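Only a single protein chain was left out; the remaining protein chains are all shown in position.
Each chain carries a letter (A and B) given by its place in the written order, and its residues are counted from 1.
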Amino acid sequence: MRWRPLLFRLAVHGFGSAVLAALLLPILAVVPASLNYGSFISLPPETWSTRWYGRFFADREWLTSLVTSFQVAAIATVVSVVFGTAAALGLIRVGRRLRAALTGLILAPLIVPVIVTAVALYYTSRSWGLTGTVTGLAMAHVLMCLPFVVLNVGVSLGGLDPNWIRAAEGLGASPARVFMTVTLPTILPGLFGGAVFSLMTSFDEVVMSIFLAGIQAKTLPVKMWEVVRLEFTPILSVASTLLIGLTVVMFVLFRLAAARTAAGTETRP
Amino acid sequence: MTARGQSVRFAGISRSFGPVRALLTTDLEVSAGEFLTLLGPSGSGKTTLLNIAAGYLEPDTGRVLIGGRDVTDLPPRRRNIGMVFQNYALFPHLSVWENVAYGLRARGVPSAELERRTGAALELVQLAGYGGRAIRQLSGGQQQRVALARALVIEPDVLLMDEPLGALDRQLRQQVQLEIRRLHHAHGRTTIYVTHDQEEALVMSDRIAIMREGRIAQVGGGEELYLRPRRAFVAGFLGESNLLRGTVTATRDGRAVIAVPGLDRPIEGIAADGLAVGGTAAALVRPECVRLTHAPGASLTGQLVERVYLGELVALRLRLPNGLIILCRCLARDGVRGGDMWGVAWEPGDVRILPDDAPPEASTKIVGQ
Partner (left out) sequence: MLTAAASRRLVTGALLVPTVAFLAVAFVVPVGILLKLSLTEPAGPLSTYADILGSWVYTRVFRNTIVLGLMVTAIAVLLGYPTAYMLTRLKGFALTLAVYGVLFPLWISVLIRTFAWILLLEKHGPVNRMLVGTGILDAPAAFLFSNTGVLIGMVHVLLPYAILPIYANMLRIDSRLMLASDGLGASPWRTFRRVYLPLSMPGVGTGAVFVFLLSLGFFITPALLGGANNMTVAMLIENLVNDRLAWPLAAAASFLLLAAVLALLAVTARFVKLDTALEAR
């Protein structure tokens, strides 16, 4: 009599596992692809080799794009973290309606299709002289990074008991000391998570970058986009694999920060 | 005990939140070293007053003076206060030691003195040796003591406590009440304590301010408030009481007589201030002042409806002919048992006639409701 639920469970878990596998495994196809010897990608490689990694790091253009990506991501992250943290701290100090309106404004760049934002920014930044600059690109990325910083810091602020602030004030701490000793330690995991997410969002951003990069400020994804439309060389897989490696590191860091945030919000009575 | 705190004076303090008048114009003086409790139901304005003392809230009108110094416009950090919160508000990311040392670090106390004072504060609350613990490793009672040590270590001019025992279970609460009392004798600092628990207020306080609907109904020692309440609300709030409502028919020589509907006998007692002939009033008779006699010959009889054995006492409920319930407490060994109808009596000196401002639910209930 028990075989029907068992069969059902088997079917559900089989199907679910297959879907999860289909989510993860295709991404990994780029890893063996990067280890091809020949100029054309075959999967699995006929001859295994790391020579395209050498090519990647010897190629000025690829390297420049990697450096540009780091520059843009660094600026976008710093700006997003500073502005976003301040905004998250400000949002809990205003009334409900203003908070809803401002949250809507901050989230808007995630709701408006990115192609629309990209075209709008491309059109205006041409007249402002910001196309093809690292600054212009970073500012565009901030639009996508900022919401995640605000959300992440907002979540960890939920674990901040307003009485901690009042207690610290009552004990004689100046506003700066209250921030450094009470607020900052509480929101640090959220801030860190937001920073990691910003870094990755900026590093991965393609659509706005395609429009805004110009010749001067090609990020790694822009360079990949240009190459992938022309040819499928193993060097693309190399770039992809490197980016996946970076993503794995960032993902782990983010999960650690998220675990800290969860622990922080639980300690509150 | 030597007073080491400062006096606190509230002069003409009031505060509204939007349309809600949380605190009507209030004056109150707390002398140096005194333990004063603000006692009242929720929404009575007691926490508002405490937060105004601490500087977490600004009053709409009036001034706050600590030790004669006007602190109304000073932020909390400049007031030298020690605050204990209901949920303790201990910093979860800091150790016990760092929590207690927090105020000293904020004041830039030199490290040798900081070590000494933090250690002494932990010793005072009997938590020496717990400095390295994380807050979450402590029990509720221990956390409460850390909060107290953190507030006391800065040698505050006034110690403010906002229902600090609310999170503890009943047994622990009674223990900590005595502990707080002991500590107050040891540190001698002016303390303003907020609670809605009358027993807590009676155990700990030098004086109690009973608050209601944004104003102080009466201030005095526990005994004074219990024995000589000035309003029916105070009598109903503190301890158990029989409040017989009626109309004042006469006042003379500090005594008053009221007519209670349904009772053929007027009730006479000591008159409180603010009574007028023809006005409404309530006669207060504490349950322990009610005497039961054998029914025949009594001028007022009641039917015994409930008898609860409490150990040394028995609590009785009797229904008067007009339906009013009278509470009575007497020593168990005096043996009120058996029998259905009892004479109900009291000494006129045990009755107080009070202006009636109590909501009906706080006083004696009418059967059948």
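The criterion applied here is as follows: a contact is a pair of C-beta atoms (placed from the backbone, for glycine too) under 8 Å apart; a residue touches a chain by one contact, two chains touch by 3 or more.
Not measured: the values here are computed from a predicted model.
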Subject >> Residue of A:Val19, A:Val67 or A:Ala262 in touch with the missing chain, whole complex considered >> reply: A:Val19
Original post:
In the complete assembly, which of A:Met139, A:Ile187, A:Ala213 or A:Ala257 touches the absent chain?
Top reply: A:Met139
Original post:
Which of these, A:Leu188, A:Val228 or A:Leu256, touches the one chain of the complex that we don't see?
Top reply: A:Val228
**OP:** Using the definition of touch stated at the top, determine which of B:Glu29, B:Glu58, B:Glu123 or B:Glu240 touches the missing chain.
**Re:** B:Glu58
Original post:
Given the full complex, what residues of chain A touch the hidden partner chain?
Top reply: 4-5, 8-9, 12-13, 15-17, 19-20, 22-24, 26-30, 33, 41-44, 79, 82-84, 86-87, 89-91, 93-94, 102-103, 105-117, 119-125, 139-140, 142-143, 146-148, 150-151, 155, 175, 197, 200, 203-204, 206-207, 211, 221, 224-225, 228-229, 232, 236-237, 240, 243-244, 247, 250-251, 254-255
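Definition applied: only the chains that are shown with their structure count from here on.
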**OP:** Starting from the mean Cα coordinates of chain A and chain B, work out the distance between those two points in Å.
**Re:** 56
**OP:** Can you check the complex and tell me which residues of chain A touch chain B?
**Re:** 161, 163-164, 166-174, 177, 181-182, 185-186, 264, 267-269
Original post:
How about chain B: which of its residues touch chain A in the complex?
Top reply: 54-56, 75-83, 85, 87-94, 102-103, 106-107, 135-136, 150-151, 154, 167
